[in-house]
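In this view, the complex is presented without one of its protein chains, the others remaining in place.
Note that the chains are named A and B in the order they appear, and that numbering of residues resets to 1 at the start of each chain.
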Amino acid sequence: MTDHGTLEIRSVGKRFDVAGQTVEALSGIDLSVAPGEFVSIVGASGCGKSTLLRLIVGLERDYDGEILLKGRRLAGPTLDRAIVFQEHRLFPWLRVEENVALGLLKSTLPAAEKRKLVREHLELVGLGAFAKAYPAQLSGGMSQRVAIARALVNRPDILLLDEPFGALDALTRAYLQAELRRIVRSEGITAVLVTHDVEEAIFLGDRIVVMHPRPGRIASILPVDPATRQDRTSAAFAHLRETVLSGLGTGHPVSPGRLAA
Amino acid sequence: MTNLELDRVAFEAAVADRPDGSFVTRAGSGLAGGLRRVASALIFPAALLLVWLTACLLDLVPAQILPDPRLVLATFREFYETGDLAFHAQISLIRVVQGFALGAGAGLVLGISMGLSRRVRELVEPLFLALAQVPPLGWIPLVMLLVGIDEALKVIIIAKAALIPVTINTCKGILNVPRNYKEVGEVLTFGRWQTLTKILAPASIPTVFTGIRYGLTNAWLALVAVELLASSEGLGYLMVWGRQLFQLDLVIMAMIVVGVIGFVLDWSLGLVERRLQRWEDVGT
Partner (left out) sequence: MSAVTVIPSVRGTDAAAMPLRRRWNGLILPAALILLWEGASQSGLVDARLLPSLGAVAARGWSELAEGRLALDIASSLGRDLAGFAIGSVFGILAGLALGLSRTLDRYVGPTFNAVKQIAVFAWIPLISVWFGVGEAAKVAFIALAAFTPVVVNTWAGARSVPRDLGEVADVLTLSRWQRLIRLEIPSALPSIFVGLQLGLIYSWLATVGAEYFMTVGPGIGGLMTEGREHFHMDVVILGVLLLGGIGLGLNRLAGLLETSVLRWKRF
């Protein structure tokens, strides 16, 4: 695999103006993601984790601090970073293959090469048979797989995932998590996943970044032992989950007494 | 046909501010933003007026093609001071009010009965839709032969123009009340009257009112047409008259008055409409 370069996030902060008031969404974020690494970011809603992803992909250009890829400061979107949003965001008027080919519009490859890449990536996500379908004919899980193919078709250095399976049912989600793990491993790609699902974070991540809200900041970074995430039912998995949940500050289940109150 | 009301729907859905205020640039909120918005809206017409005035001052266009804007203003002042403008405008307004009241009233009755009764709908709808296919102006020669070219002609044509959108929207408003609401009524064992007043009426009123507003726009359109064709007073007649005398200043003045009255009619109903639809906006 080629060197995808390290992603460096250095004391990054982000403020929004909401109704005349300044809200600090992110503050003092320091994080370094090594090539080929899979980092999961978890946190309660409003902790700025999606904002961080939007900064990395370049949709928000106005921030404090520095985000570097291969040593260069990022300014605006480029094709070396791809993103999968929570909603699939496929263009409803384009067929599946045309949606994936959108990722190659800026590419200078010959047309035949582009067609081959589209086909390969549809095969990669297991949708080779649905190339001619329209998005409205697909289920939510299939649509999200098309979105993954669209993100990967450019062979980006970094794949960003913003709660990609958040809107899917539990069965589909578990299936796609395994698929994603297979794809990322086989492509040797660097990935940053934002999720509120702790199990998903453990199952996919090499490291877990736990964030706290108001302002969004990193509370702790936990390494995941490869052996641990192999089995969701193992004691080690459960233990790590407990650790992450307590790190989030919302980990302990509400006691029956409080429910009754 | 049934999309008579669509342009308004599509347009207003889009004009409503986006949640993030991203594109419909409110140019900031508050008084300053409002003023800035008005100012930017006025730049273009001001520039047009300037071009028009310059063209006239330099004699670039003959007055029979485009009269001097100052002449239009003078004509307006003259008609205003002699009371002629008020006279013609009043006649036009009375015709519209009469025709609109008749057409919208009939449209409400027809639309409500079609919306509430499946039987009425089955019986009436095909004939209604077939008749609605004929443009309002298409009836003019027919009605002329039947009732002559007096007030009755104008009122009937205007009423017909208002009738169609009011009927369609009223019927649609009632039919499109979500099943969920009706089921709530059934669970609460509402009677017919309660269902009507507590569920059907409030849920359908916004759509019905959109039809009424559209009906008024149509009525005003029909008025102008019918006054151009057969009338010896009214704003449309002023235009025909100005055209025959080659007094384009008079024609343009009348056009502007037609536009302003049309705008005020539509705008005032729009205000009511927005009030009625307020509950729909919350949370979107």
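Keep in mind that, in the parts below, a contact is a pair of C-beta atoms (placed from the backbone, for glycine too) under 8 Å apart; a residue touches a chain by one contact, two chains touch by 3 or more.
What you see is a predicted model, and the numbers here were worked out from it, not measured in a lab.
Here one chain is not drawn; of B:Leu123, B:Leu188 or B:Leu271, the residue touching it is B:Leu123.
Residue-wise, the contact with the chain that is not shown comes from A:Ile83, picked out of A:Ile83, A:Leu122 or A:Ile189. Residues of subunit A that touch the chain left out of the display are 57-59, 77-79, 82-83, 85, 87, 89, 91-94, 102-103, 105-106, 130, 133-142, 145, 169, 171-172, 175-176.
Residues of subunit B in contact with the chain left out of this view: 1, 3-4, 6-7, 10-11, 13-15, 18, 20, 22-25, 27, 37, 40-45, 48, 64-65, 119, 122-127, 130-131, 133-142, 144-146, 220-221, 223-225, 228-229, 236, 239-240, 242-243, 246, 248, 251-252, 254-256, 258-260, 262-263, 266.
Definition applied: only the chains that are shown with their structure count from here on.
Separating the CA-averaged centres of subunit A and subunit B is a span of 51 Å.
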